[in-house]
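Omission of a single protein chain aside, the complex is shown with its protein chains in their original locations.
Chain IDs A and B follow the sequence of writing; residue 1 opens each chain.
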Amino acid sequence: MLGLNKKDTTLLLVVAVLTLFAPFILNPFPTDSAMAQFNAGYPDLMQRFIIFGIFAIGFNILFGLTGYLSFGHAAFLGVGSYSAVWIFKLFTYNVIPAITLSVVIAAIFSLIIGFVSLRRSGIYFSILTLAFAQMSFALAYSVLSNPKFNLTNGETGLQVYADDPQWFHRDSLPDLPHLFGLSMNSTYTLDVGAWRFDFNAGYYLCAVILMIVFFLAIRIFRSPFGMMLRAVKSNQQRMNYTGLNTRPYTLAAFVISGMYAGLAGGLMAAMDPLAGAERMQWTASGEVVLMAILGGAGTLIGPVLGAGFIKYFENIFSKINDTVLHSWFSFLPDGIEDFMVFIVHPFIGKGWHLTLGLLFMLVVVFLPGGLVEGGQRIARLLKGKKKTPPSDGEDHHPKKPPHVAE
Amino acid sequence: MGILEVKNVNKNFGGLKALSDVNLSVRENSVHAIIGPNGAGKSTLLNCLVGKLIPDTGSVMFDGQSVLGRKPYEINQMGISRVFQTPEIFGDLTVLENMMIPIFARRDGAFRMHAYESVARERGILEQAEHVLEDMKMADKRHMHAASMSRGDKRRLEIGMCLSQEPRLLLLDEPTAGMARADTNNTIDLLKQIKEERDITIAIIEHDMHVVFSLADRITVLAQGTPLVEDDPQNIKGNPKVREAYLGESA
Partner (left out) sequence: MDAFLLQILNGLDKGSAYALIALGLTLIFGTLGVVNFAHGALFMIGAFCAVTVQRILNLSFETLDLTQKDFLGNPLKIKTPYIESWFGQDIGAAIIDWSVPLAILFAIPIMVLIGFVMERGLIKHFYKREHADQILVTFGLAIVLQEVVKYFFGANPIQTPEPSALRGSVDLGMMIGFQVNEIVYPIWRLVYFFFSVTIIAGIFAFLQFTTFGMVVRAGMADRETVGLLGINIDRRFTIMFGVASAVAGLAGVMYGPLNPPNYHMGMDFLVLSFVVVVVGGMGSLPGAVLAGFMLGILESFASTTWATTTIPGINQIIIYLVAIIILLTRPRGLMGRKGVMED
């Protein structure tokens, strides 16, 4: 189907089913039950799953295939958000032009930054991208937000005000981002017995886009271009002496992943029309790195899983507080109950970042292939330690550092 | 007029003279060996041919065109392929993929944005790659990760990758260095077979005299960055200057 082989078609269908039925899948618990706190079928959370999924898929095209570790991809996401909000401010709340512009502007940015950064490789590349991202953050946070020239609105963040021109806006259209009149905020709620499911227009727009870009990612992975990118990661020396110019390949990968980031940023603004500099900070770049690694860098489905995993647990962990903990451990004797709560307490609520950091270390130390590799290991165990031949083009985790020519 | 003409090439590193007035002419469809003791400048010379180093003075012409100032990938596109001392292959890719990449490079040039096409549909390329693998007697290993093969097989794969580009000049940098006797003999046989079956020029840098004298049509002896003599193998063996500079000390 669509030029994919059977395995990839299945993968695409699985993703399609998961995203389309996410409102059901993520709300397995009745609304009033104690377990409802584990539900994740809220429109804004589901949107975040998808948006970060797109971000991570794009990042993985660069990092997973070529091995170039960018620590500055959040900058492209931020640029995308700003571009989209400017479209909202000047022209229209319709999301199509906004998202289009996000992608275009992010492409231009990543072309410039990539052109410079890719002149170096390895750790130098990482630090160059980091420097560019921090510079973009500083630019957005303060430099480009002075009375003479206010592009980003600094600390407050860029948002749409009542006196903005919005030349193509008509009164009949919703006063929020919309798709030809369909407000991104509109949600249809379905009550089935004790359960409640939300179907949100914005979410479904994101979901459709995710499917498209996931499909494109599969095509890239299976293309000669994708193979060249893996070859770059494996041995640049051999690339050069085989008559291949690595620079345009890596730059193309960089720009593609930058466009994915811009798309994610644009969608973020389309779901909630504001853009802030904090989206560009290097910790945000670190987060997408973690998503790709946790899921499995270089695999197709990994980054999506990683993004979902992190955003889900971020949401759940942040909500849990001591009262909840006490109710969990209430079956234990009092002293032990308090002790357990005391132990777990630092990791929940505001301590989510601690958990995230630990997770980061544990994954890198014990599971360099991420969740996908973990899943494969479990599957292998279940099959009874039968040796499975390496699946073609599914995982590429080199155990040795890549050779890079001058 | 040879296919490769090196004229008056000089190369200094700091104060050290690595190459001085090197002249070399490699005839088309011959096997030309470059030998010499350690530090004679063999690798420097090779690097000057493939674009890794640029000589301070002199000229390097391949088929009437200068290679100086061109990047390694451009020189490869001109028809020069290089085999490294330690096999340089794409370790994370399968053997078949390894073999497809040079064929893509020959068909599509140094860069092509073929991101939407599918590798699996590139019938022509796949067939060629399979064909070369069979020639190299590696067809059964096509789905192995290249890094997991033996050194001899990696060498074989690397030579296959270079040959799949149908280069006009194949450069070999000590192709049997660090190999067991059996692997060395296999490699010699492979190279002999290539020499017989194809219209190809081979330039080989080698330490192992056994390899040199089983393959070479012509030999250049380098010593201290200067060519000592260039002659046919039987004459080289008897040449007293060579004995003194090279064979004498290893005999």
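Simple rule for what comes next: a residue touches a chain if its C-beta (ideal position, glycine included) is under 8 Å from a C-beta of that chain, and two chains touch if they have at least 3 such contacts.
Note that the coordinates shown come from a computational prediction; the quantities given were computed from them, not determined experimentally.
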- When the whole complex is taken into account, which chains on show are touched by the absent chain? A
- Out of A:90, A:364 or A:378, point to the residue that touches the absent chain in the complete complex. A:364
- Query: Of the residues listed, A:45, A:135 or A:176, which one is in contact with the missing chain?
  - Reply: A:135
- Answer key for A:127, A:251, A:324 or A:340 versus the chain not shown reads A:127
- Message: For review purposes, identify every residue of chain A that touches the missing chain, sorted by number.
- Response: 63, 67, 69, 71, 116, 119-124, 126-128, 130-132, 134-135, 138-139, 141-144, 146, 148, 282-283, 286, 289-290, 293, 346, 351, 353-354, 356-361, 364-365, 368, 398, 400-404, 406
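The rule we apply is simple: only the chains that are shown with their structure count from here on.
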- In whole angstrom, the CA-centroid distance of chain A from chain B equals 45
- Can you check the complex and tell me which residues of chain A touch chain B? 3-5, 216, 219-220, 222-228, 230-231, 233-235, 237-245, 248-249, 252, 256, 389-390, 392, 396-400, 403, 405
- Note on the structure: Residue set of chain B touching chain A in the complex reads 50, 71-74, 76-77, 81-82, 84, 88-94, 97, 100-102, 104-106, 108-122, 143, 145, 147, 161, 165
